[in-house]
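One chain of protein is taken out of this complex; the other chains stay put.
Chain lettering (A, B and C) follows the sequence in which the chains are written, and residue indices restart at 1 in each chain.
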Amino acid sequence: MSKQGKGLWRRLEEVPREVLYLLIFLAIIVPTVSPIGLAVPISDEAKAWYNTVDKLPAGTAVFVDFGYSGGGEPELGPMAVATYHHMLRKKLKVIAMSTSLEGPLLFERAMAEVGPEKYGAKYGVDYVHIGYIAGTETAMAAVGKDLRATTTTDYKKVSLDQYPIMAGIKDASSFQLLICFTTGGDQSEGWVRQWVTPYKTPYIANVLALMIPTMLPYRKAGQLLSLTAGAQAGEVELLIKVPGRGIKSADVISVCHLLMVAFVILGNIAYYGRKASGG
Amino acid sequence: MFSLWIFSIAFRDNVFFKFAEHTFVGAAAGHNIVYGVDNVLRYGWTPFTKGALLYVVAFLLGIVLYTRYHKKYFWMSRFPLSVMVGIGIGLSMRATVTAEFIAQIQSTAALKILGVDAWTGFSNLLFIIIVLTVVYFFIFTFPSVHKGNLGIISKFARYAMMASFGYSFANALLSRFNMIFGRVDFLYTSWLPLPGAMVALPIVLILLAYAMIPAQKRPWPKPSKPS
Amino acid sequence: MSLFVRRQLPIIIVFITALLVMVDYFLKIEGTSPAVRDLQNWGIILTAFTLGFGAVNLFYLHTRHISRRTRGQWPFSIWLLVMIAAFSIVGVALTPASKEYSWMYNSTYFALSATIYSSTGFFIASGVYRSLKVRNLEAAILLLAGGATLLRNAPVLAANVPFLISLDSWLSAVPTTSAQRGIMIGASLGAIALGVRTMIGRETGFLGRLTEAERGR
Partner (left out) sequence: MLIALWIFIVGCMEMAKKKLPQFRKIAGLDALPEMVGRAAEMNRPVHFTTGLGELTGTVAPQLVAGLAVLGHVSELAAKYGVKIVYSVYQAQVMPLATEIMKEAYIRAGKPDAFNVEDQIRYLSGEQFAYAAAVQGFAERERPAANIMIGPFYAESQLFAETFFRVGAIQLAGTARGYQIPFFAVVCDYLLIAEEIYAAGAYLSKDPVQSGSIQGQDLGKLVAWILTFIGVLATAAGSPIIINLLKA
């Protein structure tokens, strides 16, 4: 018995990886193909995110960093889209730049998804993108110090002077809010160092869930007004009542996490089973 | 649209993976060049043509950067590099002290232990204790502070950090599932409806299944020959 | 003399630029501001120049593969160089804001980077099965915190068991934030120390390879 038991436990502990992968794959595909529509609670951070944007009066200038890379698009894209819906509906003046090389292209993708014309928003009047600027923190510092001296054109190489939105925009002090969507710690932390510290610009950031813990100390010290992960896009979509990709992912995430919990339990049972049977 | 079948195969099988990887690396390098040129023109050339003549120095320095590939004159590339390093250090040092040292201490010190309800008080106290023990943990050069019973401080700090890593790890899982879902969702909603996808899908699935069969001998990614 | 130009001068440049940037921030002296503004813009331009390094390195490596006909490698090397050329030519000639470039980007680079990063998820997940185990007290704490967060991150559970949300906010607000803050304070000192060492020429990694004579110092 003991010998047989040991073998069983060992086999359970050393399940081929392929089996595990297949389970995860199924856990993702099944809810994607047939959504279940499980409930989504709205967290405090998502509310803080919504409120920070919502309380700005129409016409306020907001600075956005499209700082994520293609790899992070599935996670951060939905939140960027949801936030743009919100900002354009509120008639805020949204000026974006990118600290990530792929930013301008991802900006185009996001705008195609938002459809700014729904809100009567026009490029150059209500929103604009001033392009990728190399140097990460150097770029942030330069734009904060004097935006117009750093760049005179947008990402399409059109002079910024032609855009009505740029009237009165000079440096970091022209903006009432800074929003950063990023996959990089250098970016999310860099804005704290280069804008929040010297100019006291209110700042909210949307980052990969795995970056949240590292950013938490800034949040607690009040250097960030809201810190959300990409997965919270669904909650913001509910708040602004524009359902999108974020809410769709909630089912998948629920199922996957339940599977993970099962993995943990099974893994531990196998481990202790093997130990108990002297393996 | 060829990129999509790469997805299915990217996590298994040698040749396809290698092909995808080389496409990725090549595209990334090309993309970098494109934006490098774009930035040099927009932020350097435009002001230069508008009369900021000093920018010519930046151009020269930029070109000198490429001497690093020269056997004899590689040291010249140190000048532009030192300008970049200098700016970087200056920018980070000036703000790090305020943002990550002073502000963090200040925010910790501002926590109230007394005069709040018991649970908040306890949480705040725990918070302060963890901050202090973790900072203590990272004191390396005075061995006497970790001797004997004082060792328990570092131990406690390690436990606290483990809790935070557990939290981070769970969050990382969330991140990755989101990404996988993003791809699957894209395949399902944007790609499947396309003409031809219905023909391609079974082929991809068969390839995938094939790749799975000799699984023991073909772990992903298959070892590429060290070159 | 030459050693001075090669080794000491770069360090002096670092020192001066860093000092200038810091002085401009802490003491508002008339005149440094425009200089620092230009300096920062130069920094952007220089960084933009460095974006070509990757391509140059790849070019060296892969032309070698091609000329040696490295088995199982050289056709890929050619393909890689073709990709670099295609991206650069289309991107520079038609500008990166063009439709053609967008299409190229979306169908190759974007799809691949999203895929490659997401595939690591499978590894983490099997890591969960195999190694998230109660081996000792440290691992137990890690497992408890991780497990609670896992439960919370499943929206369906969180919606039905509100206790999970408050447990999770406590976990994130108290042990996680405080431990990370402790690490952050330590790391900020590390960053400052690195800055100091570089400014006074004790950290010379950025100089790249040193010749024999330079190392002798």
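Here, a residue touches a chain if its C-beta (ideal position, glycine included) is under 8 Å from a C-beta of that chain, and two chains touch if they have at least 3 such contacts.
Please read these numbers as outputs of a predicted model, since none were measured by experiment.
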Partners of the unshown chain among those that are drawn: A, B, C
Contact residue for the chain not shown (choose from A:53, A:97, A:210 or A:225): A:210
Among C:34, C:72 or C:190, residue touching the chain not depicted: C:190
Sole residue of B:32, B:108 or B:178 that reaches the chain not shown, by the stated touch rule: B:108
Omitted-chain contact residue, chosen from B:45, B:59, B:136 or B:156: B:136
Residues in chain B touching the chain absent from view: 17, 21, 24-25, 81, 88, 93-94, 97, 101-102, 105-106, 108-114, 128, 131-132, 135-143, 145-146, 158, 161-162, 165-166, 168-169, 172, 219, 221-224, 226-227
Absent chain, residues of chain C that touch it: 22, 57, 61, 116-117, 120, 123-124, 126-128, 130-132, 142, 146, 180, 183, 185-187, 189-190, 192-194, 196-197, 200, 202-203, 205-209
Residue numbers in chain A that touch the chain omitted from display: 17, 185, 210-211, 213-214
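Note that in this section only the chains that are shown with their structure count from here on.
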Central chain (distance from its CA mean to the mean of all protein CA atoms): B
Most widely separated chain from chain B, with each centre as the mean of CA atoms: A
Length of the line joining the C-alpha centres of chain B and chain C, rounded to whole Å: 5
Overlap residues in chain A, where contacts from two or more other chains coincide: 17, 21, 24, 71-74, 101-102, 133-134, 138, 141, 149-150, 157, 198, 209, 212-214, 217, 220, 231, 253, 256-257, 260
Chain C: positions in contact with at least two other chains: 25, 40-41, 43-48, 51, 95-96, 101, 105, 109-110, 113-114, 116-118, 121-122, 125, 128, 143, 147, 150, 153, 172-173, 176-177, 180-181, 184
Residue numbers on chain A that touch chain C, as the complex places them: 13, 15, 17, 20-21, 24, 38-41, 43-44, 69-74, 101-102, 104-106, 108-109, 133-136, 138-139, 141-142, 145-146, 149-150, 155-157, 198, 209, 212-214, 216-217, 219-220, 231, 234, 250-251, 253-254, 256-258, 260-261, 263-264, 266-268, 271
Of all residues in chain C, those that touch chain B in their complex: 6, 9-11, 13-22, 25-26, 38-52, 54-56, 58, 60, 65, 70-73, 76-77, 79-88, 91-92, 95-96, 101, 104-105, 107-122, 124-125, 128, 137-139, 141-150, 153, 170-189, 191-192, 194-195, 198-199, 206-209
Contact footprint of chain A on chain B as seen in their complex: 11, 31-32, 35-36, 38-39, 42-43, 46-47, 50, 87-88, 91-92, 95-96, 98-100, 103-104, 106-107, 164, 167-168, 171-175, 177-186, 188, 212, 215-216, 219
